[in-house]
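I'd like to ask some things about the structure below.
Every protein chain except one is present and positioned as in the full complex.
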Amino acid sequence: MKITPRVKEIHSWYSSDSPGTLTNIARLLGTGRLGGTGKLVILPVDQGFEHGPARSFAPNPAGYDPDYHFQLAVDAGCNAYAAPLGFLEAGAARFAGQIPLILKLNNSDSLAKLEQPISAITGSVDEALRLGCAAIGYTIYPGSGARNRQYEDLRALTEEAKRKGLAVVVWSYPRGAGVSKDGETAVDVAGYAAQIAAQLGAHVIKVKPPTEHIEQDAARKVYEVEGIKIATLADRIAHVVQSAFAGRRIVIFSGGAAKGTEGVLEEVRGIAAGGGFGSIMGRNAFQRPRAEAIELLHAVMDAYRAKA
Amino acid sequence: MKITPRVKEIHSWYSSDSPGTLTNIARLLGTGRLGGTGKLVILPVDQGFEHGPARSFAPNPAGYDPDYHFQLAVDAGCNAYAAPLGFLEAGAARFAGQIPLILKLNNSDSLAKLEQPISAITGSVDEALRLGCAAIGYTIYPGSGARNRQYEDLRALTEEAKRKGLAVVVWSYPRGAGVSKDGETAVDVAGYAAQIAAQLGAHVIKVKPPTEHIEQDAARKVYEVEGIKIATLADRIAHVVQSAFAGRRIVIFSGGAAKGTEGVLEEVRGIAAGGGFGSIMGRNAFQRPRAEAIELLHAVMDAYRAKA
Amino acid sequence: MKITPRVKEIHSWYSSDSPGTLTNIARLLGTGRLGGTGKLVILPVDQGFEHGPARSFAPNPAGYDPDYHFQLAVDAGCNAYAAPLGFLEAGAARFAGQIPLILKLNNSDSLAKLEQPISAITGSVDEALRLGCAAIGYTIYPGSGARNRQYEDLRALTEEAKRKGLAVVVWSYPRGAGVSKDGETAVDVAGYAAQIAAQLGAHVIKVKPPTEHIEQDAARKVYEVEGIKIATLADRIAHVVQSAFAGRRIVIFSGGAAKGTEGVLEEVRGIAAGGGFGSIMGRNAFQRPRAEAIELLHAVMDAYRAKA
Amino acid sequence: MKITPRVKEIHSWYSSDSPGTLTNIARLLGTGRLGGTGKLVILPVDQGFEHGPARSFAPNPAGYDPDYHFQLAVDAGCNAYAAPLGFLEAGAARFAGQIPLILKLNNSDSLAKLEQPISAITGSVDEALRLGCAAIGYTIYPGSGARNRQYEDLRALTEEAKRKGLAVVVWSYPRGAGVSKDGETAVDVAGYAAQIAAQLGAHVIKVKPPTEHIEQDAARKVYEVEGIKIATLADRIAHVVQSAFAGRRIVIFSGGAAKGTEGVLEEVRGIAAGGGFGSIMGRNAFQRPRAEAIELLHAVMDAYRAKA
Partner (left out) sequence: MKITPRVKEIHSWYSSDSPGTLTNIARLLGTGRLGGTGKLVILPVDQGFEHGPARSFAPNPAGYDPDYHFQLAVDAGCNAYAAPLGFLEAGAARFAGQIPLILKLNNSDSLAKLEQPISAITGSVDEALRLGCAAIGYTIYPGSGARNRQYEDLRALTEEAKRKGLAVVVWSYPRGAGVSKDGETAVDVAGYAAQIAAQLGAHVIKVKPPTEHIEQDAARKVYEVEGIKIATLADRIAHVVQSAFAGRRIVIFSGGAAKGTEGVLEEVRGIAAGGGFGSIMGRNAFQRPRAEAIELLHAVMDAYRAKA
């Protein structure tokens, strides 16, 4: 692992954490082609659970096999690989030590219709330890009427993970009765989502790249009066990063729905320009043919390295 | 027990599991007339609980007696016998060591009307150990509004079962407000149900043989664009098996409602042709006279052996 | 205690149970005027809680005093005395060792109106041990929308009771949105109720004497096609006993509302003729003057002894 | 403490209890001007929580101070002082050993509107031990749709309190969807409320003095047929005391809303005449000027002593 001055600087932001957790943060930051730069590209594969296997893997059927994703993450030089329990169990022994793992501790399928969005808890901190993971992952839906249950479950898992020396990655996706469809990616909501995850104790925060939309009336006034810059994606990313403790928490961004290579790279360049710490890129990676996926991931990494 | 190369290959798919759990998977795979082939035929008798005793046992009144089913499973050469707490307690000492047992840990009766389908937890991992079982069984209803409670209970039971060296068998039956009646056996839903069980950490997954129906609009597009083959039962079975980690999880199929012998065998041949790992056959076995039931079960086993 | 061949035979049905639990089953079967016959008459007094003190005890005011019931059960030669926590606490020390006690672990009053029937848990396994009880008692309402909570609470209590060497008596009373008023005592429902209690692990099952009514359409067909005999009370009792593991679980019947002596005895003769294991008789006992109550209980016992 | 023959007789009713609990019952019975008589007058001050501070203490502002009530209870010669956590914490060290304390473990304020009445748990058995209390207090609302939660919480607290050597005082106040406004003090309901508390294991039961009203149709018939006497307050008190295990549980009565001295004393004389064990008198005590309050409490005690 590359423990560079930048990694040490980032470590200084987490000074309340134990050596165990700092070690695992170092593993996330010190691994792969971006190792030591303070930037991250993570491969997440929870779409089989969230969208179903055919929608996720039929475009590139090699992806039905859990080992495929371990190997893809290793070969592309990602910082980490994140997946639900089943996918990690399938390869954790075979790939032990080859790449940091993140166990997604909650998941939703798209078969059930719930009153308010909330994922089921599908893993535990002890399972993450059993599988040799560096971190746990957890998704919250700020804006959901079931918010309290989610925050409280995350709180307990976070306390346990830190006590046991793991890092905590939080997917913060506003959704539910409290936000409109457009509001889910509004810039004020994205900043708020990052703040909530940071206050809940996350080490790494994942949000969606924000749009120019502003959702909350009370917030709109402030954006106007204070002249917060949100015109470009880079502006908005900078605002979201600032919203997570003035840039002193690792904030990464999702790649979103599958799209063309240039579309992906343009967005990544905006994220990098705004000071984003990296990307978590699933469908745009594993639904492409392997060689193409690695090429794209390398291009993404290069975009971040250029700003490191 | 027959620990053949095929059993060892299947073992390799569960490399995160403890020797204790691998031993119990070996017991399931190494017992009975299909022992060592990697194929399974399991006798499940939870219909007394699920449909009531008269509907279940009056057609063959010998079945009121719990011992009958132990003996039937042993004599027919099944891989295992699965039942709720009461039925297993009644014979577990008398038949100790004669056949692997699976304790069904949750059950529904058909007297109550619940808002959303969810079974009651009626057993525990420690009860399974007390009764000498090789595995726990648990039913989830993906598509139910009570999905989260089910997945979370299963998660906790699965973690405990693995820690205590048992295998985990999941009945994955889509049902509830999120799926239509036809959708319960739709091919996309069946594949999704298998994926969910696999991601939740099941070692053995039981689903229903899928129909040609496609339930979810978002899925239909993918099936068409990617040309997923679903015309024959064998095609659909192959797709469901692929949906469970590219065939690296044991997927077995239910026998469904009681029907004629030829109907049963024709379906089994389709399952076998598609690469299904076996059948779990209840009413079609124990509601027939004993000799006829054994004959049918042997024919089913032969169909699987032909494809092993 | 009389450990007769019949008691040993009954013991053989519970071969998964610990010596501790077998001892307590032996206490239930070996005590009183029916000791050793395999038949039971139990005095239950939970009506003070369920219906209120005046409705329960004003007809025979001696019954306001908890000691009265202990003494009545002893003097009548009952197999056991069952009551809620308060009633047992009041006399358990004074009558220690004189008669097996069953602590009713849940109870309902008739003041509150709940959405779906479910009793409150009012005792614990440890309280049963503290009071020297031989068994715990628990009431389920199959057909209630709150079924799962009841089955799951019972499951946990049953596991604990067996681990601590107690026997488990389940009152199985179908009730709630899933069954009609007539259905509560329908013969198909009574058989189903006995099956559920047996599958949940009960050692002793109490149901109401069934009527000729059939509640469920799916069941009616089977009763007709298979020609299940339900014309006489004895027929129906035999069917319910068969429904509880082919007669290999102890099934006893409630005495129902207070009524004339001949009415009670006629019903008991029907139960005995059908192979029922006995009666649990509350109001018909303690609401009569003491001498009359003992006379009636003796007549009931004689009816069972005649069929033992 | 005065351990008189009457105290020993009362002790004999609680023969299932540990020496620790018997000691604390002896403290309640052996303290104050009524010490040793078997009668009790308890000062309860939870109105600050239940009705708000101004409504409770403005009529006699000395009562804002928690110490005031300790001193009042000591100086008036009460058997015990009962209050919520905060009030007891404020003086428990200063008044340690001067008077038995009862920690009220649940409380309601009158700001919130709940669907069905249920108090919040605001203390614990361990807090009661920490503060040197002799007993815990708990309020149930029979008739509430939230009955089960209350009975089950009380059950757990009662088991713990008895295991740790404390006594249990239950306020049993019928209220909620299952009873009419008049029914809350109906004589049948009051007797039923006393019975429920006794069955739940209470050592001391507090109910409201009953009116002549009968609430439940099923009960009315019994009152008429059996000729239960309810014409005078003394009759009704005798019936309620009988309803609590034929007078073998300590049943005390609330003083109700603040009223004139003669009104209070007339009611107390009726309670005493009917065999009530005493009064719990809050607002009628602490809302009067101190000297007047002591005078009234002494008069109340004298009324009970006259019947001891």
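Here are some notes:
Note that the chains take the letters A, B, C and D in the order they are written out, and that residue 1 is the start of every chain.
What we mean here is this: a residue touches a chain if its C-beta (ideal position, glycine included) is under 8 Å from a C-beta of that chain, and two chains touch if they have at least 3 such contacts.
In this text the structure is predicted, and so the values were computed from the model without any measurement.
Under the touch definition stated at the start, the shown chains contacted by the missing one in the entire complex are A, D.
Among the residues D:Glu9, D:Asp109 or D:Asp182, only D:Asp109 touches the chain that is left out of the figure. Here the missing chain is touched by one residue of A:Lys39, A:Arg147 or A:Arg269, and it is A:Arg147. In the complete assembly, the contact with the undisplayed chain comes from D:Gly52, out of D:Gly52, D:Gly165 or D:Gly275. Although one chain is hidden here, its contacts on chain D can still be listed: residues 48-49, 51-55, 58-59, 61, 64-66, 84-90, 92-94, 107, 109-115, 118-124, 126-127, 130-131. Taking the whole complex into account, chain A touches the unshown chain at residues 13-17, 142-145, 147-148, 151-152, 155, 159, 174, 176-179, 188-189, 191-192, 194-196, 198-202, 216, 218-219, 222-223, 226, 228, 239, 242-243, 245-246, 248-249.
Here, only the chains that are shown with their structure count from here on.
The remaining chains, with chain B left out and nothing else moved, group by touch as A | C, D. Each chain gets one centre point, the mean of its Cα atoms, and the points for chain B and chain C are 36 Å apart. Chain geometry summary: the mean Cα position of chain B and that of chain D are 58 Å apart. Counting partners per residue, chain D has no residue that reaches two or more other chains. Judged by the touch criterion defined above, the protein chains link up one after another in an open path, with no loop closing it.
Of all possible chain pairings, those that touch are A-B, B-C, C-D.
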